[in-house]
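Every protein chain but one is kept in place in this view of the complex.
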Amino acid sequence: MSQQDPSTINGGIVVAMTGKDCVAIACDLRLGSQSLGVANNFEKIHQYGKVFIGFTGLATDALTLSADLKYKHNLYKLKENRGIQPEVFANLISSTLYEKRFGPYFSTPVVAGLSEKTGEPYVAGFDCIGCIDAARDFIVAGTASDQLFGMCEALYEPNLESEDLFETISQALLNAADRDAISGWGAAVYMITKDKVTKTYLKTRQD
Amino acid sequence: MSPQHGSQPIQHQFNPYSDNGGTLLGIAGEDFAILASDTRQSVDYSINTRLSHKIKVISPPVTKEMKLESTDIVGTKNSVLFGTNGFSADGDALTKAFEENWKWYVHDQNSNVETGFEFLNENNEEKESFMSMQSAARNVQHLLYGKRFFPYYVHTILAGLDEEGKGCVYSFDPVGSYEREQCRVGGAGASLIMPFLDNQVNFKNQYIPGTNSTERRKIEYLSLDECLKLVKDAFTSVTERHITVGDGLEIFIIDKNGVRSEYHALKKD
Partner (left out) sequence: MAGLSFDNHQRNQFLQSQHNVSVKTTSTGTTIVGIKFDNGVVIAADTRSTQGPIVADKNCEKLHRMSPKIWCAGAGTAADTEAVTQLIGSKLELQQLYSKREPRVVSSLQMLKQHLFKYQGHLGAYLIVAGVDPTGAHLFSCQAHGSTDVGYYQSLGSGSLAAMAVLESEFKMNMTKEEAIKLAADAIEAGIWNDLGSGSNVDICVMEIGKDAELLRNYRTPNVREIKEKSYKFARGTTGILRTEIISEVEIDTSV
């Protein structure tokens, strides 16, 4: 068996950005087994009420973690009879990941949503043992995280309107994915505003 | 903690290489070329110096007339901008080796083998002889491949003007595989900047609005001013996110008037 890092077997990236009264989160659609492409419809962003979470890393762990969070989110809604706030969800993810401190999930989630009370955009990222990175601008994760950091740091500016934020996050994702052999194969962008959430599939390279 | 701890004898080994961080960036324009690098030299978490020079201008003598025309000229239009990034001791050694080759080449080219006298031009003046970019590139390949099994641990980028006066950039891997390109980034920040340049220099993933995503944005040469803006923004961005990049930005620009350089401060944290 080859020498490989579990978090880079399947490949894939997620990026989230804040704008003016809006927040966007985007992912690529590739699922691979090392250099072999397996699927081009592997959506990494999952919806929990009005909160969206992207999971990168080892696909099996991402799915397990996603199902666990779905269970916890459903229980939260039943108990509290209200939707969960993105900040609260971030802390829930943090403790879920840290619970497995000495046998972690090889997945790094990214949270995006609008805070219900203030309407403020919220994004947060994590390492695989639950350390929260609550940035005000953007969060990146996945096998092309270096490329995404470079793209976002150069392209991003605060308070973009949703239409402009869409272009910026899409270009950041697309160009980062093209410099990573195991990311790409399609992309999806979620644009979250106060009264509407849209999901757009992007035209991407297919190599 | 290593699993073998205590059960195996410890083997010590000398590591001849170290990583000195930093980033090197070359862009070729229509009638100019740019080679830029940060000036930090570090190892592990320490900074060795905040003002190291990763780029050497290898140029025929700059005449007084040229200096009169513009005072900030540091090389002629026939210069080779030679940049290395990675293990800086190897970078310096490679730069020296190339410079030596370049000097002998120019010297040999200038002398008549029969008479031993130097060639003169039509006006009976000593003519400026130089090394073409393609010859320089091939020579660097030989220098690098000559140490195939104990390589110079560097990413090398050359910038200059080709025989038609067009900007050119050549980039090399540590053992001499090379290619002429429009733009290239080497070193620690390569993975951060390269996609940005794909997007902003070659307009990758950009379509013309209103064409229903069918027509790609046409590639066009960027002006020198536009390129310098991209270079500065690329370096300030990578300084934010990469710990080994920072302190200062040194930019060399070569065009038909010769070589000039710019320095901009970068963040020092």
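We just call them A and B in the order they show up, numbering each chain from 1.
One rule holds in what follows: contacts are C-beta pairs under 8 Å (C-beta built on N, C-alpha and C of every residue); 3 or more make two chains touch, one makes a residue touch a chain.
Because the structure is predicted, anything quoted here is derived from the model rather than measured.
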Cross-chain touch to the chain not pictured, restricted to A:23, A:53, A:112 or A:154, is A:154
Identify the residues of chain B touching the omitted chain, counting contacts across the whole complex.
-> 21, 42, 44-47, 188, 200, 205-207, 209-210, 213, 217, 228-230, 232-233, 236, 240-244, 267-269
Where the unshown chain meets chain A, residue by residue = 1-7, 47, 49-50, 67, 70, 74, 77-78, 83, 94, 97-106, 125, 127-135, 145-146, 149, 154-155, 157, 160, 163-164, 166-168, 170-171, 174, 190, 196-204
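FYI, only the chains that are shown with their structure count from here on.
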Using the touch rule from the top, collect the residues of chain B that touch chain A in their complex.
-> 189, 191-196, 198-199, 204-207, 213, 233-234, 237-238, 240-241
Sort out for me which residues of chain A touch chain B in the complex.
-> 146-147, 149-151, 153-155, 171, 174-176, 178-179, 203-204
